[in-house]
Structures are given as C-alpha cells and as structure tokens.
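Encoded as structure tokens, here's the structure I'll be asking about.
Note that one protein chain is taken out, while the other chains of the complex remain in position.
Let's look at chain A:
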Amino acid sequence: MPSEPNHVVEFPGGYTRSVGPVIGRFLSELRDGRMVGVRTAGGRVLVPPQECDPETGEDVTGEFVEVGPAGTVTTWSWVPRPAKEHPFGRPFAWALIRPDGADTALLHALDLGVFEEGAAPPKFLKTGMRVRPKYRAERTGTIGDIECFLPEVTMINPQAALEYRLKGGQALGRFLEGVAEGRLIGHRCPVCEKVIVPMKGFCPRDGVPTSEEVELPDIGTVTTFAVNNIPDPRAPEVPFVSGYVLLDGAGLTMLTLVAGIPADQVRMGMRVKAAWRPREEWTHSMSNIKWFEPIDEPDVPFEEIKDFM
C-alpha cells in the first residue's frame, strides 16, 4: 500500500488549459452528447481529434465527422483491485475503444457489472467486443462527460410468473381424502372393469364416467423403473429410483419413489408396500407416502406383469 501523503502542492483554483479549435470542438460535442473525430488530409478520422496528423505532421483538415456512439474494443486491461483515483470502486477494465467511423481508438473505462474485489476478468470481456458510451446527465465539456462505456445489449431477462388458484377437482379430491386417512381409493370402470387409481372420474380408455369406489391395499409390484442419478429436491438422495407400482387389484400402475433398498438391487417384479409418514403428519397429499419399500415376498414373474408396462 502506498503511504498517505504528508505534503500537497496545489495551484489555488487549478491550472487552466485553452483547448483550441480542434479539441474544443470535440469537447463541445461531448457536452452535447456526441463524439466527433477530425479528418486528416490522407482521409483518416482521428478520435479524439488532434490538431495535426501524427503520421505526417501536417495540419488536419477542418472537417469534423460524427463517430460512434457504438464502438469496438481493440485492447483492454482488467483492473481487479481499483485504486482510489479510479472511476469505479469495484473491478472494471480500461479499454481502447474505436468508435464506429473512426480510424483510431480512445482510452476509457469499461463497466462490465458487479464483481468481487480481486475477481478474474469475465469471459465476455474480449477484444472485438461491442460497447457504447454512457453519458452523464449533467455534462460540462470534459472527457468525463462519458461516465464509462458499457457492453451492447445482447440479452434481456424479463421476469414473469403465472399465478393460479388450483383445486384438485372431485375425483382427485376424493382420492386425497382417502390418502389423508391412510387409504388408497380407486374407481372401477363399468366397461373394462379395470380399477383406475388414482381415479379421474372417467376411464381414459372407454370414455365413460366412473363412480364405483374400490379400496386397494397399499401393497403392490414394481413393474419397471429408472435409477436416477440426477439430483432432485423431491428425492432423499442420489441415486434414487422412480418406479411404476401396480397395486394389487389395480388396472394400471402409479409412478412413485421406491426406496428402503439400494438402488442397484431394485428389480422388476419386486413386491413393495407403502411407507407412510407418521399419522400426525398426514394431509390431503400423496406426500403422506414417503415411498414404496420391499416386503419379504417372492418376486412376481415377468410374464404376469409384462402387460402393465
């Protein structure tokens, strides 16, 4: 750390600088929120303008050309730990920026967003990156009238949420009433006579209403399953098994968590029973059942379950 100064020399009121017709035009345009360059006899556009062509030493022409506002970063230097004289108190970049229409680049600060002190330069900071000036609202005719340059807008992130008031409906409501009492209720279809659980109030295959309630045991058979290695907040750990369980007496399977056994030991045809949460935690929700876990019964042969997949 540099030590604090113990002696300051400062001309009262500060030195003045006459800027002349070329730099003066540049600063006047800046105060109006525009950038101009000046054309050389050879046709190049210098930004910031100078009174002479640095390549030939000849006077520049009197022609001023509006450039930018957008420009291209030609090179940059990342400042991970800004000093107190710097325009930002957080990491930023110094960049040489060639405004569109100019043949030279000007030096300015590039604000790339909020970073922790000491952060590495972001990947999107690149030579060739497109940037635009951010002008101050109050301008006085100095290079500081441009507060900094900002990357061009390449993406927006509008926030949206759809809000619902959902009801389970008659059939699902009745099913969940049963679940709240520790019972699994289905409907028998009057046409195909299969038991649909959870019931929907109709048979999706036959297209008829259903109303005959059938209570099923909380015991069944795993028909098929996936071993999931992708974490999910609804599952206790990875890997977890999502399996189709055919409750005894049901006409179709239910998708549930299968646990209480290592994932690599779950089998097609394995007999399972619902593992209920403690009774005092029961609500009108399928989450009353934590998962289905194996019971000590022989596996069901594949032949008997293959038509339920």
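Brief remarks follow.
The definition used in the following text is that contacts are C-beta pairs under 8 Å (C-beta built on N, C-alpha and C of every residue); 3 or more make two chains touch, one makes a residue touch a chain; residues count from 1.
The rule is simple: contacts and distances are computed from a predicted model.
Name of the non-displayed chain as stated in its UniProt record, restricted to "Lactate utilization protein B/C", "Thiolase domain-containing protein", "NADH-quinone oxidoreductase subunit I" or "Maltose/maltodextrin transport system permease protein MalG": "Thiolase domain-containing protein".
For the options A:P48, A:P133 or A:G251, the residue in contact with the chain missing from this view is A:G251. Within the complete assembly, A:L172 is the residue of A:A119, A:L172 or A:L216 that touches the hidden chain.
The residue from A:C52, A:L125 or A:M286 that touches the chain not shown here is A:M286.
In the full complex, chain A touches the hidden chain at residues 154-155, 160, 166, 168, 172, 176, 189, 192, 194-196, 198, 203-205, 223-230, 232, 234-235, 239, 242-244, 251-252, 255-257, 268, 284-287, 302, 306-307, 309.
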